[in-house]
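Input: one structure, supplied below.
Removed from the display is one protein chain of the complex; every other protein chain stays in position.
A and B are the chain letters, set down in written order, and residue numbers restart from 1 in every chain.
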Amino acid sequence: MILSRSARAALIAVMAAGLAFVYVPLVVVLVSSFNTDRTFGWPPSGLTLEWWGRTWDNPGAREALWTSVKAGLGATAIALVLGSMAAFAVARYRFFGRDVVSIIVVLPLALPGIVTGIALSNAITTTLEPFGVEFGLFSVIVGHATFCVVVVYNNVLARLRRTGGSLEEASMDLGADVFTTFRHVTFPAVRSALFAGGLLAFALSFDEIIVTTFTAGATVQTLPLWIFTNLARPNQAPVVNVVAAILVLLSVVPVYLAQRISSDPAGGRL
Amino acid sequence: MTSKRLLALTAAALLALSACGGDDGGDAGTGGETNGTEQQGFTPPDLKPLDKLGTPEGELNIVAWAGYAEDGSTDPDVDWVTPFEEETGCQVNVKTAPTSDDMVNLMKTGQYDVVSASGDASLRLIASGDVEPVNTDLVPNYVDVFDALKMKPWNSVNGVSYGIPHGRGANLLMYNTNEVKPAPDSWGAVFDEASQYSGNVTAYDSPIYIADAALYLMKTKPELGIENPYALDDEQFQAAVDLLKAQNEHIGEYWSDYTKEIQAFKNKDSVVGTTWQIIVNLAQAEKAPVEAVLPTEGATGWSDTWMVATKSEHKTCAYLWMDHIISPTANAQVAEWFGEAPSNEKACAETADKSHCDTFHAADEAYFDQVWYWTTPIAQCLDGRTDVDCKDYGDWTTAWQEIKG
Partner (left out) sequence: MLLLLLAPMAVLVVVYLGSLAVLLLSAFWTTDVFTGAVVKDTTFDNFRELVTTDVYRTVTLRTISVAAAVTVICAVLAFPMALFMAKVASPRARRVLVVLVVTPLWASYLVKAYAWRAMLSGDGVLNWALDPFGLTGPGFGLTATVVVLTYLWLPFMILPVYAGLERLPDSLLDASSDLGARAGRTVRSVILPLAFPAIVAGSIFTFSLSLGDYIAVQIVGGKSQLLGNLIQGNAGAANNLPLAAALAAVPIVIMVVFLLGVRRTGALENL
């Protein structure tokens, strides 16, 4: 795009300001993880590695992290399967109510989390408990799956729309059955969309707190729940900062990967 | 509203018709207590207490006020949960709740075994059947509990005990010694004089706080005729609500998480407001310049009871816990950590600070007559009036949302 020098400079300035806005609080978190003063006082009174050391020994954090990973993988798996199947149905077939599918699928993400949370929690206590469904990891996974599906669905649908059905038709004309076509033609085309969608779905599930609060029950503690209970306690707050800092630093890797693998410009669509 | 009032009145009428409640061991009247059992206005479900202890189940899920069940994670030296776990093998999971409403809610999920219920939660739990009567014979340390705490209107119904007393205390007025001068001694600092500290006043975030406003009006506007801050008719209630709406203008933040209040006072985001002794202690430990005082008008407070969930699957562990927490050593530890009066007489000899029981008036009934324990307001007036209807907790809850605006 052709820009005058001043316009270009202005855009760069806005970009820099935007990035600064995004990263200053994260830097504050990082610095606070070294702060000797336990409550985020500023400027920091001193620097120490004590909290980083303590985090290694913290069993609560490790357990919560593992629970979050399990929940995220579960929700992502469900989302990958259901989302891509639904995307196929919408992209390749015509049926009654096709237009409405997009709206229904996006509802869990478009409606506030608290609505989903109390709806599911209420459903479990009133109608599903007699059937043996109780609060626990499973209810958390189902709760997360509701909004993770749409992420995968959108990515796969966009990809399918872009590639069109002609390659698949050609493959079938050449004699391949549905499953062979899928394995050799369709899947390679949507593979990166699945990866990008799955990654974003995992990220959404990993950091989700509102729906999780209502569906977790007493025994399950995902990482956000652990953070919620510990951020307020003076002794634990610095450990939480360390955990958060680690998460951010580590997450650069999958985000970068998604960017490279996905031919989608943003590395995935919401 | 009408249907709720009818329900409460009908229940009260039925109860009054069927002979008045049994001996509750306390006198009717002045602060700290509601009147006799017939004033409780409901019939509890017919539940039986535990017969005898079995083998410990290996697990115990507790709902408690923050600071009541410390396991070393707040402060490594403050731990009376681990010794219990080692002795009984009951692995403890503690869920702290910021308000009584949250506690009632958590108990309704049926996933917890014991709860440290204040008076404004206990009767609701009894009425809904979420807690069952407690067999005090199974709790050996119960005999040493102060008589003034046994079989009270908030922990017993019709002569049946529903829990083991934990301890009691008063809500205090905390202030920043640098910003609030001269040192206040009246709740006026957060009501009539709140404008001086506008934007830095704090208050407890629960509808039960309306009682604090009513208490202030009891002393400053005697013409309203408030006898009991939990028994408010239309006019008295409206006065309290108006006072709180005026206060809301100057509030910076309401608190329910005690550590947020500690930080707010430390950062000077709050300089004056209601508090618990434990918050004062922890804030002072964090070098915040704060002090607390029991104002001249008296205060609201709490008398907490450990109760057993009806649906609990770990009742033996529950009873063992209750016995442990009121044992002299543990009761002394928690009373000192939280800053309240213990329930066990023998705990007074075990406190590190030998004057703890005196400071907190553990045996001083005259003091606690000035303290209005948290109680659930019901339509049938708790001060004995029968010519008017009082506002029930539903009204208080709705009003609280309106006050916060």
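The rule is short, and it goes like this: a contact is a pair of C-beta atoms (placed from the backbone, for glycine too) under 8 Å apart; a residue touches a chain by one contact, two chains touch by 3 or more.
Keep in mind the model is a prediction, meaning the values are calculated, not measured.
Of the candidate positions A:Val69, A:Leu137 or A:Ile209, contact with the unshown chain belongs to A:Ile209. Of the listed residues A:Leu73, A:Ala119, A:Leu137 or A:Ala189, the one in contact with the hidden chain in the full complex is A:Ala119. Which of A:Met85, A:Val185, A:Ala218 or A:Ile261 touches the hidden chain is settled by the complete complex: it is A:Met85.
Even with one chain removed from view, subunit A keeps its contact list with that chain: residues 1-4, 7-8, 11-12, 14-15, 18-19, 21-26, 28-29, 32, 39-43, 78, 81-83, 85-86, 88-89, 93, 95, 99, 102-116, 118-120, 122-123, 126-127, 142, 145-146, 149-150, 154, 158, 178, 203, 206-207, 209-210, 223-224, 227-228, 231, 237, 240-241, 243-244, 247-248, 251-252, 255-256, 259-260, 264-270. Residues 3-4, 7-8, 41-42, 99, 101-102, 104-105, 108, 123-124, 127-129, 199, 206-207, 248, 251-254, 263, 267-269, 376, 378, 392-394, 397-398, 401-402, 404-405 are the ones on subunit B that touch the missing chain.
In this section, only the chains that are shown with their structure count from here on.
Residues 61, 73-75, 93, 95, 109, 111-112, 257, 259-260, 262-263, 266-267, 282, 286 of subunit B are the ones touching subunit A in the complex. Note for the complex: subunit A touches subunit B at residues 38-39, 41, 125, 135, 217-219, 232-236.
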